[in-house]
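A protein chain is absent from this complex, but the other protein chains hold their places.
Take a look at subunit A:
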Amino acid sequence: MKMVRLPTAFVPLVDAAPLIVAEEMGFAREEGIALDLIAAPSWSSVRDMLAFGRVDAAQLLSPVPVAMALGLGGVTQPVSAVSVLSVNGNVIGVSRALEDRLRASGYGFDFHDAAGAARALVAVADRPLVFGVPFPFSMHVELLHYWLESSGLAEKGFEVRTVPPPLMVRALAEGDVDAFCVGEPWGSAAVEAGAGALLLPGKAVWSFAPEKVLAVRTDWAETEPHLLGKLMRAVWRAGRWLDAPGHRTSAAEILAQKPYLDLPSEVVDRALSGRLTISSHAEQRLVDGFVAFHEGAANFPWRSQAKWIAHRLAGRLGLDEAQARARAAEVFRSDIYRAQMASTGADLPGASEKLEGAIREETAVASRKGGLMLPPDAFFDGRVFDPDRI
């Protein structure tokens, strides 16, 4: 059988793991495809390579396809999110100066309580705090706004500014930003460089946030359904392998290699194990399910997740909310996911939308095979998002 080569763009992050593992562990080969993995220096470059046909598939921040559908950002070609590559996996951190003030105020860095962390920040902030994020359309931005807008920090004012993660350590040291929200390994990199301390894992704000998606051009999905199916199944099997017990060390070693993250595998392992070093005092915190690649139907592109993103973008940027939700729902392709995954062992939920934030305990839901358990998806403040009600 002839191998079809699929140029695929990714950003060298821990959560690029499903694409890297699909190629390295032979899941792509089993499907008769080879992923030509192209490491990109920025998110706009990934998006442009996908939009202009330089690559056929890409890892994207989950809000990017939604933003493109809403006409936001530099490029608005129609792109489809065909599956979720990873859930959670971000960290929120503070500069050394802010860390010192928080410690002096008696804050214990529990790395768990989002409301408590916001209160601690309010107590020590003497001016509007500036938060650095990797990209204007990202879960990082959405988590920060959701977390802070109902806190006392909203009255004091705060700013969210784009700073590419490789420049974050310098921006922290020079006082350009006071805090940040980034994906791993960049949080650990800031700790290692002595530039700051970690305050919260992203999942402390939203316990089941779709972080990265597998994206293709919508017209490509229509003209190449067989190829798309091969790609989706290979990546799904890679995610299952990643979340299975006993594969973590191998996964960390694969990701740590030079063409990918080019880092000590110990640093990569922190995110995979959820055992993070949060400060230069070598304090460690353990986060259960820090990042998920498979468990709890993690890969299913819930239309309600896309609608939540649209709801947030529309509210902040003053767009028509009903229209934004409708457009966003068309971008998270639960229809394609169902059609392409039918031949795998993947259990598929009966519905394509859920009340985001309503699951407090692991819950059994109606599914094709009948045994699907969904993990908690609660927001830190207990609010529930109804995708059908504005």
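Quick notes on this one:
The rule is short, and it goes like this: a contact is a pair of C-beta atoms (placed from the backbone, for glycine too) under 8 Å apart; a residue touches a chain by one contact, two chains touch by 3 or more; residues count from 1.
Operating definition for what follows: contacts and distances are computed from a predicted model.
Hidden chain, UniProt protein name from the list "RNA polymerase sigma factor", "GMC family oxidoreductase", "Response regulator receiver (CheY-like) and ANTAR domain protein" or "Phosphate transport system permease protein": "Response regulator receiver (CheY-like) and ANTAR domain protein".
Check A:23, A:48 or A:142 against the missing chain and you find that the one touching it is A:48.
For the chain left out of this panel, the touching residue among A:6, A:22, A:57 or A:72 is A:72. Residue A:167 is the one among A:154, A:167, A:244 or A:351 that touches the chain not shown.
Check A:136, A:196 or A:210 against the missing chain and you find that the one touching it is A:136. Looking at subunit A, the residues touching the absent chain are 41-45, 48-49, 52-54, 72-76, 134-137, 161-164, 166-167, 174, 176, 317.
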